[in-house]
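Only one protein chain is missing; all other protein chains are in place.
Then we have subunit A:
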Amino acid sequence: MDEQELRIFVDLVRYYFERQTGRLPELGSPHLGDASALPIHDYTGVIGISGERQGCVYVTASRELLRALLLQVGETDVSEANLCDLAGEIANTISGNARLHFGPDFMISVPVIVQGTATAIQVPRNVKAYVIPLRWHKHDAALVVSLQ
């Protein structure tokens, strides 16, 4: 994955939050992640990528961020189920939107949800993982992209 492709994901994260909430997230510097210490927050939505590109895209976010985001978009049910649902939906939306740039052979899976910070997310060992840290409403999240 090159810098231009990383920029696509940075722009998609911005677009998601701006479109959903009218407020841009604060983005940290995108950087190469250490595969053994990738960011993990309370809820993580993981999308597997297959086709011409292989790997995964995941969104990991704190409970507080997801709760605030749910309320912002008009959802009053901030149950555990909806927090998980939202983590998966953000990952799905950003990955799906990426097909505009990568084309229809950028195949995305349905989201897998991981709850809690105890389980590390496994990304392909031989592929670099890029981390895009973000804050929204002072709450933390990150997008991690690992693509061959």
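The definition used in the following text is that contacts are C-beta pairs under 8 Å (C-beta built on N, C-alpha and C of every residue); 3 or more make two chains touch, one makes a residue touch a chain; residues count from 1.
One rule holds in what follows: contacts and distances are computed from a predicted model.
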item: Among "Response regulator", "Beta-carotene 15,15'-monooxygenase", "Diguanylate cyclase" or "NADH-quinone oxidoreductase subunit K", the UniProt name of the subunit that does not appear here; value: "Response regulator"
item: Among A:Leu24, A:Leu100 or A:Ala120, the residue in touch with the chain that has been omitted; value: A:Leu100
item: Of A:Asp2, A:Asp34 or A:Asp77, the one touching the omitted chain in the full complex; value: A:Asp77
item: Residue of A:Glu5, A:Glu64 or A:Glu89 in touch with the missing chain, whole complex considered; value: A:Glu89
item: Residues of subunit A (touch criterion as defined above) contacting the omitted chain; value: 15-16, 19-20, 70, 73-75, 77, 81-82, 85-86, 88-89, 92-100, 103-104, 108-110
